[in-house]
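Yeah, one chain of the complex is gone here, protein chain that is, but the others are all in their spots.
Should a chain be cited, it is by its letter among A and B, assigned in written order, with residues numbered from 1 in that chain.
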Amino acid sequence: MQILGPAELSNRILARDLCTLCGACADLCPYVKSHQGKIARLFSCDKETGRCHAACPKTGVDQEKNSSSLFHKPLTENPLGHYRSVHMARMGSLITREKQGPGKEFQNGGSVSVLVIAALQMGMIKSAILTGSHGIIPDPRTVTTPEDVLECAGSRYIAVPTMAMFNRAASKGDENIGVVGTPCQMAGLANLRTNPLEFPDFKDPTGIAIGLFCTWALDGDGFLIYLKGKEIDPAHISFMDIPPPPAKAAILTLGNRQDMTRREVKIPLEDLRKLVLPGCAVCPDMTSLYCDISVGALEHDPGWNTLIVRTEKGERLVDYAVEKGLLTTAPISGESMDGLALAAQNKRERAVSAQRSMGMLDPEFQKPLKPEPQKTIMGFR
Amino acid sequence: MVNLLHDPYNLIITGVGGQGNVISSRMIGNMLAAKGFKVTIGETFGASQRGGSVMSHVRISSKATLSPQIPVHRAHMVVSLEPMETLRVLEDYGNQDICVICNTRPTHPIGVISGRLDYPSMAEMEGRIRELSRQSWFFDATSMATRIGDPIFANIIMAGALAATGDLPLERSLFEKNLKSKFSPDKVTLNLKAFDQGYAMI
Partner (left out) sequence: MSVLIRGNPGDTHLMMGNEAIVRGALEAGISVAAGYPGTPSSEIIETLARLSPNTDPDNYPDIYTEWSVNEKVALEVAAAASFAGLRSLAVMKQPGVNVAADFLMHLALSGVRAGMVLIVADDPGALSSINEGETRLYAKLMEIPMLEPGNFQEAKDMTCWAFELSERLNMPVLVRTVTRLSHASGSVTLGTLTIPDRRAFFRFDGEVLDPMEGPIMTPPVEIKHRSQLAKLDQAAEIFEGSIFNTYEGPEAPELLIITTSICDLYSREVVNLYDLGNRVGILKLGTTWPLPSRTVLERLKTTRKVLFIEEVQPFIEEAVKVLFAGSDMVGQGMAGSGEAGSGTPGSGTAGSGMARPGIAFYGKLSRHIPMAGEMNPERITRALETILDLAPGLNGGYPVGQAETLPIPPREISFCPGCPHRASFFSINMVLALDNRRGFTCGDIGCYSMGMLPGGFSTLKTLHSMGSGSGLASGFGKLGRFGMNQPVVAVCGDSTFFHSAMPPLVNAIHNKSAFTLVILDNSGTAMTGFQPHPGLPVDTIGNQVPSIDIEKVCRAMGALTRTCDPFDLETTQQYLLDCINDPEGVKVLILKQACALSPQKRHTRSFEVKVDKELCIGDACGCNRICTRIFSCPGLIWDGESLRAEINEVLCVGCGVCASICPSNAIVLKEI
């Protein structure tokens, strides 16, 4: 996999709508920035190789390199990636739904929130980059207290460049940063953590990386227009859930738990499918292959999560969280494992096929672009 | 009236905006006009303060009033405050008999300063200028001027050098008279010092 530069990133990914807004390319430099939920290119950088291109999960993930660097193991064919153990999990007795404040609601088992709280508590991380929200509109933020973590509870369905916030924190010199993100965000993070341009004084500021399961994400602009058409105020949506198949609709909850007029609205899944980011079609990763712990839904029980522990560090965190009563784990059934592996395999196959049709597997995709001559008004005689 | 070496005599004074091109050409023009020659000075300025090239075509004749543009390849002398501009001028106005007095202090254009373009080396430029002229002189008039007190004196130094070539009747006494009518005595002294230093370079 070739590391190329901002021109190739721009031309092949950003301009072709293949970007899934992970944000890993953004805020590393003055030329690629995250702004109001989008990736913006400022002025023009003419470098032949750049971290932006190296970070982007769509330009090509160096799976060998990531495997070796994160797991100290060679590449695996297993659609679930490398892992040490898989469990079902949910928040422990210390934090219950009843104890939850009037703010955000947990998704499924609430495991992500409690893991982050545990990591802060044990000093594994000094801060965490999470994606909170304002209604349905995602809002990346840096948190340092359990209350702030809880404010970010719940799944986000709209893509937002959270990794840009990580990049900003890293350039400030922050250390031991926790990150929660989607598979593409985790892949971007993993790419950056390998020090792709071999900077001599590179230090990995990641404290813990918690990846989420993900099949697709929505284009924020499109979704907001859709909601406006249905006269739904995006700021009023307190919760969104997509039940497992054979469900044909997503459920939006309007109003928070204190609200007397709280109600649920169904959105047909086929409507949502039209609003999915095109770039999601080429993503082969369902369970966040490149992180310390991956967390997602458990197919048969909405009160629990599937928890994939991938690294030694992840294991330490889970053990601590369980020990402190923040997290409860239980063995996962073989049936659930098989179901998960199949779903992951299917996503991978669909993605590879889509990549092929987009030309992303062609050798040309790995070659530098021919430089364009700069045209200026003063150049004419 | 003295006979000119060539009639018309075509002098180009070139440099970068702000170096005093216009002061120089007017001063030389006035000195020669005072001697009864018909002088025309054509200038390209306007955007000069924004860092562009400037060029003065100083035309001298005892016979006719000349146009403000020297016909291509017909200049006799180039007095240049900037080495790269010398080459630019020679490209259009040079010929095998031309003489060049060149200030060697470069002023980098914005394309070079910003690292986009390369500035030729002084050795390369000097070599090329020598190839393209009959006779040429190179010295750092800017440093000399700074030592006298202000980079703007580079113009006067170059004027002194021009006088020393003998191509034009630019006597020191005339220059002194010109200065005295405009400046205070101490300024006159400094200007004369610059003139003399330039004169000595030939």
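Keep this in mind: contacts are C-beta pairs under 8 Å (C-beta built on N, C-alpha and C of every residue); 3 or more make two chains touch, one makes a residue touch a chain.
Everything quoted here is computed from the prediction, not taken from an experiment.
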Residue of A:M1, A:C29 or A:V352 in touch with the missing chain, whole complex considered: A:C29
Residue among A:M1, A:C45, A:V322 or A:L369 that touches the chain left out of view: A:C45
Positions on subunit A contacted by the hidden chain, ascending: 28-31, 33, 35-36, 38, 40-43, 45-47, 49-52, 197, 199, 374, 376-379
Footprint left on subunit B by the chain that the document does not show: 16, 26, 29-30, 33, 38-47, 49-53, 64-74, 84-85, 87-88, 90-91, 94-96, 108-120, 124-125, 128, 131-132
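By definition in this document, only the chains that are shown with their structure count from here on.
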Gap in Å, rounded to a whole number, between the CA centres of subunit B and subunit A: 67
